[in-house]
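Note that one protein chain is taken out, while the other chains of the complex remain in position.
In this document, chain identifiers A and B correspond to the written order of the chains, with residue numbering beginning at 1 in each.
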Amino acid sequence: MTIENAVRPAERAVQLLGDDLTETTLKRYLEGLPGVDAVGLEQRAAGLGSRSIKTTSKAWALDKIIELIDLTTLEGADTPGKVRSLVAKALVPDASDLSTPRVAAVCVYGDMVPYAVEALGSAHAAGTDQGINVAAVATAFPSGRASLAVKLADTADAVAAGADEIDMVIDRGAFLSGRYGLVFDQIVAVKEACRRADGTYAHLKVILETGELNTYDNVRRASWLSILAGGDFIKTSTGKVAPAATLPVTLLMLEVVRDWHLLTGEKVGVKPAGGIRSSKDAIKYLVTVAETAGEEWLQPHLFRFGASSLLNDVLLQRQKLSTGHYSGADYVTID
Amino acid sequence: MSHVSVPKTYKLFIGGAFPRSESGRVYEVTTPKGVFLANAAQASRKDARDAVVAARAAVSGWAGATAYNRGQVLYRVAEVLEGRRAQFEDEIVRQEGVSASAARAQVDEAIDRWVWYAGWTDKYTQVGGNANPVSGPYFNLSVPEPTGVVAVVAPQDSSLLGLVSAIAPALVPGNTVVVIASEAYPLSAITLAEVLATSDLPKGVVNVLTGSAAEMAPWLAAHADVNALDLVGASALDWVDLEIEAAQTLKRVLPPEEGPDAAAPALARITAFTELKTVWHTKSLL
Partner (left out) sequence: MSFLEYAPAPESTAILNLKPEYGLFIGGEFVAGGGESFSTISPATEKPIARIANADSGDVDRAVAAARRAYDKTWSKLSGRDRGKYLFRIARLVQERARELAVAESLDNGKPIKESRDVDVPLVAAWFFYYAGWADKLDHAGLGANPRSLGVAAQVIPWNFPLLMLAWKIAPALAAGNTVVLKPAEQTPLTALLFAEILQQADLPAGVVNILTGAGDTGRALVNHPDVNKVAFTGSTSVGREIARSTAGSGKKLTLELGGKAANIVFDDAPIDQAVEGIVNGIFFNQGHVCCAGSRLLVQENVHDEVVERLKSRLSTLRVGDPLDKNTDVGAINSAEQLARIRELSAVGEDEGAERWSPACELPAEGFWFAPTIFTNVSTSHRIAREEIFGPVLSVLTFRTPAEAIAKANNTPYGLSAGIWSDKGSKVLAVADKLRAGVIWANTFNRFDPASPFGGFKESGYGREGGRHGLAAYLKGSK
């Protein structure tokens, strides 16, 4: 099977693997990547997780976490009212302290994009680097079990409605059965569906759903595959499958991103999503990013947390640092 | 007309060959009553050196052979010993001056002991090793392995049994041996060497030196390419000095033993010349 590589974003793969990009060359490349020793990886992650971040470092870290959050609601019960409430929280995370930074984006289902855009109003980044982005999950999220046509329509619809970022899912079934070319082609096609009328592209985050890929070797291959196919971000999870984001998986993906940068000079983002609820956990991720890919990755266009309840825990910690005493759940707002 | 006998020339056994001492020296072996039996080679420090070279060269093959194979080879030695028992008995009677029945008993025990040790080759790792339940995601296994080259001062008051008791256990795990035979009773040692030479034992695995233990032992004790020193038969020597020499390269040392129980068959004699190796490997499904 020949991979259709005429589309523009597959340039990365063509540059690395050559013009005659085929299922076979892709498979050979991905399966030739060095293996991952799970025990060593997890020990390294545990070591990074044991850094002690105190005082000024902690204050900086808490603000940074907020700036990197994709504040998320992905419920079947979501309504325009719920999304407006989420946007309000994104704009003013802590009404008691207006110095609190804003989050990076709100993340919603595709049909909720118009409401998010409307609620953000002038605060919508809309392609600028000021303001808050709207991210939409697409491609038959979370399972990805739909025809390519449906996935592309899902994507194009969200982009047309004003989504700045598309969080797509890969076809894990195809990946696990070794049909890397199919997964690759779908990412390429979705990337193209992210193209706006003016020729610019919505940013594409590729969700690997690492909880279903199961092994670290698979996570590494899927990470490379997603980058080669043109993903702007690689993202761990939908949040609908356990385990969602873990520190070792995120470390591994950061290693891939670091290696890609060493190889090409190009920077790809990483987004752990699901299960990161406490400031303490989120700080471990910041340490892991800074000590693996480098501190420059701690920017919204290179690292995101997919989270909902995390924000309030960060706010509680932030209040503790500024007031000197512990705060309580009634002193932060639910969204 | 009576047959004029053809006496054997007793030479050394080094690297599977039977050379004379490079020094050209021999010494008289007599009965306890002083009757001449033979001129045995009186090995020199250079013969000892050559024996260590031969023993070192034989380590990887012998240690690398399967345990089953080592067991079969050692058992074969017992078979050939049995076939030549008449010669051993005759030499024991003449060297030690003991009765024929005592000589026969010594050969019986030597053969049985050799068989006992032969059976250990594929068991000592199981008995001496361990699966270790470490608290972490690791496979962890400890296995005894041969030390390498073992220099032996054989028991001096026994012609065959003492020699067998000292060298057989060292051979079990895959060590190679340089043995200084009983000075007074070297004939059995050379006859045993003829057995070994015809028993599928690779050349160099056992090397036999006859002559003065006092002269050769210090060279072996101090030799940097010798890994272990069995002083079982060294009680009449300045064996503490030998042990001090051996400390220079931290050799494993077994002390002298005396009396009828010297070098009694024991698993400990096998494990004394083994090194425990512990291997860790990570273990994960992911």
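For the reader, a short list of remarks on this structure follows.
FYI, a contact is a pair of C-beta atoms (placed from the backbone, for glycine too) under 8 Å apart; a residue touches a chain by one contact, two chains touch by 3 or more.
These numbers come from a predicted model, not from an experiment.
Taking every chain of the complex into account, the chain not shown here touches A, B. Set against the missing chain, the residues B:V6, B:V35, B:L250 or B:L285 yield one that touches it, B:L250. Contact with the chain that does not appear here is found for just one residue of A:P34, A:G76, A:G199 or A:G324, A:P34.
Touching residues on subunit A toward the chain that is not drawn are 34-37, 39-41, 43-44, 50-58, 60-61, 64, 255, 286, 290-291, 295, 298. Counting over the whole complex, subunit B has residues 127-128, 130, 132-136, 138, 140, 142, 147, 227, 239-240, 243-244, 246-250, 252-253, 255, 268, 275-282 touching the chain that is not drawn.
As a convention for this text, only the chains that are shown with their structure count from here on.
If you average the Cα atoms of subunit A and of subunit B, the two centres end up 70 Å apart.
Touching subunit A in their complex are the following residues of subunit B: 137-138, 282-286. Chain contact summary for the complex, subunit A toward subunit B: residues 37-40, 42, 214-216.
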